[in-house]
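One protein chain is absent from this view; the other protein chains keep their places.
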Amino acid sequence: MSIWEYANPKKFMETSAIALPWAAAATAACLVAGLVWGFFFTPDDYKQGSTVKIIYLHVPAALMAINAWLMMLAASLIWLVRRHHVSALAAKAAGPVGLTFTLIALVTGAVWGQPMWGTWWAWDPRLTSFLILALFYLGYIALWQAVENPDTAADLTSVLCIVGSVFAVLSRYAVNFWNQGLHQGATLSLDKEENISDVFYFPLLLCIGGFVLMFLTLVLLRTRTEIRVRRVQALLARERMA
Amino acid sequence: MIALLIRDLRLALRAGGGFGLGLAFFLLVAVLVPLGVGPESATLAKIAPGILWVGALLACLLSLDRIFALDYEDGSLDLLATAPIPLEGVVAVKAAAHWIVTGLPLTLISPLLALLLNLPPAGYGWLLASLALGTPALSVIGTFGAALTVGLKRGGLLLSLLVLPLYVPTLVFGAEAVRRGAEGMSVATPLLLLAGITAGVAALLPFASAAAVRINLR
């Protein structure tokens, strides 16, 4: 089993058809369990009160917003180097999902910031970076929509994704330099000292798992749709030729 | 390559629009902002670095779609792509030409507009320096955006959307350098980082732009 096998769309469709129901069920299980646990059965934070419950959406969404872009970067590279068509379509499929996660992180952050910092929005490095990330997603999706030839679109968006990644990192450092933030540092790290307490930690892990699985499920679904779109286009082209 | 540069400059000057448009826009921003914000000189002095940088950036953005559009329409881009000089060189020359007709005049006129915005005297030198260092990056990054959208019919809006997030680091460091300069603080760090960005994009981005043009011409 290697990713090269799945350059064959038929093989990809077969395998993903088997994997999809399991992924969807696992997503639902993790997400429901994590969110219900987090929402109903965790105590309030002594400082932040019940707003701490927002963490179960905010942190996984923010995490996956960045990881979705990394996945798109990897898929773009695979497409550019090996002309792996399914990889290009998976990158296309991931774009809107990543944008949704970015928006969730921004919205929950704004709602959380209002009672905690007294403002919906602050030009804090992390917040600003996420706004820029949302712009990158928008540009990436818009470029896919604008170019008609599918191979050209895949090439151009891949180049954009690679250049965009470099500039996204640059922007992160730029805004860090420009303003010291209100946002706290890392919520999760391997260094246990600064970690959040276990009561919040386990439901949070479950929610992160749920978001990862949700990303996987949605990307699989959307990639399948994109493959079907390609097939429709190919069949219609043949029809016109005949 | 020199011949190509001269040709591009001639075309830009003769066609008129591209050359004057950016400058006119920059001037408009500098005149309109005080009218909108109010005449208090302290407020204006505080926002002047940011306004001047944002104005220069948007003025740059205005003429980006002209970089390749005309050459694409009349087919000379295809000729350039098959010419003996590498496409990377062509793209770099195009960026340089764009800078000479927009970035350079913007830099030169900026002290005059800074006067209107009441920039503190200490900031003038750093304004010139940061714009001179930063606007080449704007042209090079803009050329990349133009290369991505070269074949598209209504590429203008898409071009702005693609280029804006790429402009963030340049804008942040550029405006920060002027602000620190105007307040009499050390400007070395932002100015060095700005120069680093310009050098980095000038060296690397033409390869990506040339790749995008090749894809679009395929």
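Letters A and B mark the chains as written, and numbering starts fresh at 1 in each.
Note that a contact is a pair of C-beta atoms (placed from the backbone, for glycine too) under 8 Å apart; a residue touches a chain by one contact, two chains touch by 3 or more.
By definition in this document, contacts and distances are computed from a predicted model.
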Quiz prompt | Protein that the absent chain corresponds to, by UniProt name, given "Acyl-CoA/acyl-ACP dehydrogenase", "ABC transporter ATP-binding protein", "Multicomponent Na+:H+ antiporter subunit B" or "Heme exporter protein D" | solution = "Heme exporter protein D"
Quiz item: For the chain omitted from this view, which of the shown chains does it touch?
Solution: A
Quiz prompt | Sole residue of A:I3, A:L103, A:I162 or A:V212 that reaches the chain not shown, by the stated touch rule | solution = A:L103
Practice problem: May I ask which residue of A:L138, A:I162, A:L205 or A:L221 touches the chain that does not appear here? | Solution: A:L221
Quiz item: So that we can see where the missing chain sits, which residues of chain A does it touch?
Solution: 10, 13, 35, 39-40, 44, 49-51, 53-54, 57-58, 61, 96-97, 100, 103-104, 107-108, 111-112, 114-115, 214, 218, 221-222, 224-225, 228-229, 231-232, 235-236, 238-239
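Basically, only the chains that are shown with their structure count from here on.
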Quiz prompt | Whole-Å separation of chain centres (CA-atom averages), chain A against chain B | solution = 32
Practice problem: Give every residue of chain A touching chain B within the complex, in rising order. | Solution: 132, 135-136, 138-139, 142-143, 146-147, 152, 155-156, 159-160, 162-164, 167-168, 170-171, 173-175, 177-178
Quiz item: Can you name the residues of chain B that touch chain A in the complex?
Solution: 144, 148-149, 151-152, 155, 158, 161-162, 164-166, 168-169, 172-173, 176, 189-190, 193, 197, 205, 208, 211-212, 215-216, 218
